[in-house]
Every structure is written in structure tokens, then in C-alpha cells.
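Remarks on the structure that follows.
Heads up, one of the protein chains got dropped from this complex, but the rest are sitting where they should.
For chain A:
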Amino acid sequence: MKWDEFFVTGEPMIYGAMASIVLATIAIIVGLTYFKKWGYLWREWLTTVDHKRIGVMYILSALIMLFRGGVDAIMMRFQTAVPENTFLDSQHYNEVFTTHGLVMILFMAMPFIIGIMNVVVPLQIGARDVAFPRLNAISFWLFFFGAMLLNLSFVIGGSPDAGWTAYFPLASIEFSPTVGNNYYSLALQISGIGTLLTGINFIVTILKMRAPGMKLMRMPMFTWSSLITSVIITFAFPVLTIALALMMFDRIFGSQFFTMANGGMDMLWANLFWVWGHPEVYIVILPAFGIYSEIISTFSKKNLYGYSSMVWSMVIISLLSFLVWAHHFYTMGQGAMVNGFFSITTMAISVPTGVKIFNWLFTMRKGKISFTTPMLYSLAFIPIFTIGGVTGVMLAMASADYQYHNTMFLVAHFHYVLIPGTVFAVIAGFHYWFPKVFGFKLNDRLGKHAFWWIAISFNVTFFPLFFLGLKGMTRRMYTYSEETGFGPLNMLSFVGALGLAIGFAILVYNIYYSIRYSPRETNGDPWDARTLEWATSSPIPAYNFAVTPNVKTRDALWAAKHDNISIFDEEIKPIHLPSNTGKPIILGAIFFAFGFAMVFSWFIPAIIAGIGIIIVMATMSFDRDHGITVSVKEIMETEKKLRGETL
């Protein structure tokens, strides 16, 4: 193989990207060495099995990926801002929209959600950690190295270019001969295994590790949503695993699953992809609903309206989510009966979703609402998401979909559900739980600035796309002629995208600003909140709770504060914690090497890496981890220190 086949060459922008990757890496290495932080980084973070730190690492990675996906988005909007633009060529545009979609959904939205789940769920149920802490670390590192593998494709070998849906035959070796879609199948596979393990881990955690007295119907809503999401993950991800494996076999080993000849069936891919893909949308949206439920109830100073209908609607949504997949390809010739069935199941989802919207509105009714930054995002979510939902019902009508299928109307619709649904939620959750993890709030004034930039610019960016779609501008079109008249609305949309970028920049600046200037808290409950995670101090000690809480009601902390129902009435006992381990990160790194070798069909290195994976797994099996025990004295000292008392 020649160098210019290996590295992507001849593209000034990609040289720029290479240079910045190298420079950033050098800067990080030099910085860590200069400040002598390698040991700290390794001991406290890279080898950690603490759910809070794993959660923080997830969120940090997700924020970086948000930046990467955002740059892609700006490039696309810039390219289409004026007719006949030559900023990107068609191949490059294909790669950009493909990685944008992949990165945003799989490496930004889902990990952000899983990060928040990691931080919050064990605390909300009064547990010491997740059920399997080391497995949790493995999940994280598989996600992380999977994401890195996909990002590497940009400079080495070329990115996938067949859309995040990778439809066949477009994604086959015949029509997409670069290694891009090999990266697709391997990077997603590696991170997908991590996600599946997370799903299993959280089901066990939530079902088995709850504090005494926390019946299922007393669980906080975010925990409920995490449970249901974990169940969806557990049943949807194996389908993706198979789909990606078959894709890899087709592309790398010449099998005939999705080919056009020898009996292969391209529609099989579309079905498999969406049997996973549609539930995936709910994997990122249900926890978002959970986040909003917590925030709206906290900042309205009221308990959540219609608790059990909230739970049931999520259960129904999760079941229906597996029955609607074919609405993604009404136009691909499956007949009126099938389309009719999927049309009806799709519309049925709007009923439980509507129930939730009304419940949030009723929660706020007559509440004492405080308009904090997280609350603003939650308030903005409701009308914007409703627009997304209504246009979704429009798309659900099979016959009408023949009109807007694969147009900008669709692009507008799914951004109208994904951004207020998931992105606003994770940002709101980020602001809301930030003081829990770090012991100080993000600055509220800057937070609101960012909010208004983001909320307004979002609409400026995406509302024009509805009209462009109705006018006939198709999706994934890298340029268009002057006569189409698409120019002005696209320009408006580009301006909106810039506004979004400014909003996110303010958000990032806020993190920096708050680290420097925000006053530190001492009480652990800055929002006067309702659920157990606020009952321990901030920052949270490694063992979470000095004594296991006893739960007697919903909103246990609120009841403790206002009805004097005690939650901590046991004595302090020694606490056992698992010790750190470097094996998960090593395992992830070897998986990365394996994936990389497979992408280029270097089978000998791949086999060596495969053996390495088995060896690491075997040594993990032989490990006898005795963990560490925190003594009563240490616990008392830690607790005093966290409360700001002198020893």
C-alpha cells in the first residue's frame, strides 16, 4: 500500500486537521509531563472504577464530540449557504454528513446520556456504585476507543461516506471502495459492545441495588427512564451487532448478504439497521424525558404530576419503539398493508408522548417556578419539541411521506426532536447536576446568555429547512443551482448555525469562568431539590453515602426536609470499595488496534490483537480483587471535612 492511499492527501482542510491533531496531542503530552500529572491522571482517572468519575469522562468525551460534530455541521451549512459553492466537493460533503450524523447520535448524544446516568443513577437509588464497577470501566473504554477509531478515519484512509444509515448497495465495497465503511462497521461494533454492557449493568443496578424501602414506584423519574432505556439497549443493540458483523463480512470477506447479485438482499440491511435505529432514537430521548421531569419538578417546587402515567407512558413508548422501524422506508416498495401498519404504530407513539407533555404542564401549574438555566432549557423544550412531534406525525402518514421523503423537511423534523429532546436535556442536566459533582454552580447569567443564543439560533437554523423541504430541496445535496431559489433560506440557516456556535462557545466559556470564579458550596443541596442524590455532600465522597439511606416515600429528600421523615438512621459501618484497575483501558486500546488492523484487512496484526484481547480477559478472570475498606474513622473525618467543619 502506498502512503497516499493510507493518509488522506490532497485536501488542505485535512492537512489542517492532521496538524491540529498532532499539535493538540503534543500539547497534552508536554503539559502532562511538565506539570507531572501523568501519575495523577493514571491513578485517579484512567484506572478508576468509580461511577462518578466514569460518568465525568463520558460527559467530557461527549462534549468534545459535540464540538467535532458541530464543526461538521457548520461546514455543511457553509457549503450550502450559497448556490454552486465549491468549498467542499461531493465526496467530502458525503463524508461530512455521514460522520456528523454518526458522531452526534452515537458518540455525543448517547454517551452524554450514559454519562449522566453514571453520575446520577447510583446516587438517586442510594447505592454505593453500579452493580459491576469494573464492567462499567470496560464499557467506557470500549465506547471511547470506538469513537477514536471513527475519528481517525478522517485522516487515515477516509471517512465513511454512505450516510449514517449506510444503506446498501451504496455502502458496499463496489460503490464505496474506500475503507470508510470498514471504519463504520468496526468503530460502531466496538463502542456498541460497550453500550450493551452498560445496559445490562444498569438493569441489574437499578433492580438490585436500591436502598431499603425504595420500591419501584418510589424511584425518581430519571432512574425510571434509565431503567427503561437500559432494557431497550439490551434488546436493540444485539441487532446492530449482527447488522454490523454482516456488513463487515460483506465488505472485508466477500460474503453476499446485501449484494445485488448471488442472492443478496439490500433491503435486509435497511430492515436490520432500523430495527435497531428506531429504538436508538428512544434510547436517547427517554432519559431526556427523565431529566426534564426532575428539573421541572424541582424548580416548580412541586411533586411530579401523574407519576404513574409518566412511568406507563415510557413503558408503552419503549414497546412501540420496536414496532415502527419501517416508517423509515415507506417509499422502498413494501406495499400498502405494511406501510399502513407502520403508519398506525408510529402515530400511536404520539399518544403516550402527549401524556407526558401534559403532565409536565400540570406539574408547573400553580408551582413556584424559579427560572434557572436548567429550567429555561426545560421550558423551551416543550414548544419546540411539540413542533418536532407534529411534523413527525406528518411524516408518519405513509402516503404523504412520498412527498417529503428524503427532503430537508425530514432533516428539519429530526433536528426538531433531537436537539430540544436530547441536546437541550443533556445541557440542562449538565447545569443541574454540575454542582453535585464539582461542588459549585455554573454561572447563571452566562448560562442564560448561552441559552438564548442556542434556543433562538436553533429555530433560525432549522425552521427554514421545513420550507426548503416542501419546495423540493433534497437531503444530502452538496450544492444546487441559482434557479432553484433555495439560496436565501439556506443562507438564513447558515446564520442560525453560526448563532448556535456562539451559544455553545459561551457555554464552554461558562465552564471555564465558573471553575475560576463561582462560589464553592458546602451543603450539597443547592437547588433545594427532592431526590436522594442531593442528600450527600458535594463533591461526593468515593463511597457516596456514609450510611445507606432508608426510603419511605417518593422524593425522599424532600420528605426528609419538609415532613421530618428521617432517611439516615443507621450507624456508620466500614465500607468496602473495589480497587482501581488499568485493565479496562488496556482492553479498550487492544480493541482499537484490532479494529484498525481489520479496517485495512491486515489479518496477522488483527489475529495478534485478538489473542491479546483474550489474554487480558483471562487475566481479569484470574484477578482476585480484594478492594479497599474505608474505616469508620476515615468516613467520619471525610464527612466532617466535606461539611467544612474543622477536625
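Details
Everything below uses one rule, namely that contacts are C-beta pairs under 8 Å (C-beta built on N, C-alpha and C of every residue); 3 or more make two chains touch, one makes a residue touch a chain; residues count from 1.
Keep in mind that, in the parts below, contacts and distances are computed from a predicted model.
With the options "Membrane protein", "Heme exporter protein C", "Quinol oxidase subunit 3" or "Molybdate transport system substrate-binding protein" in hand, the undepicted chain maps to the protein name "Quinol oxidase subunit 3" (source: UniProt). Considering A:N201, A:T223, A:S318 or A:T391, the position touching the chain not shown turns out to be A:N201 (whole complex).
Across the entire complex, the residue among A:S20, A:T33, A:Q256 or A:S601 in touch with the chain not shown is A:Q256.
The chain that is not drawn here is touched, among residues A:M265, A:L498, A:I511 or A:I608, by A:M265. Touching the missing chain, out of A:V96, A:M214, A:L246 or A:M375, is residue A:L246.
On the side of chain A, the interface with the absent chain consists of residues 131-132, 196, 199-201, 203-204, 207-209, 234-239, 241-243, 245-246, 249, 253-257, 259, 261-265, 268, 272, 275, 576, 614, 618, 621-622, 624, using the contact rule stated above.
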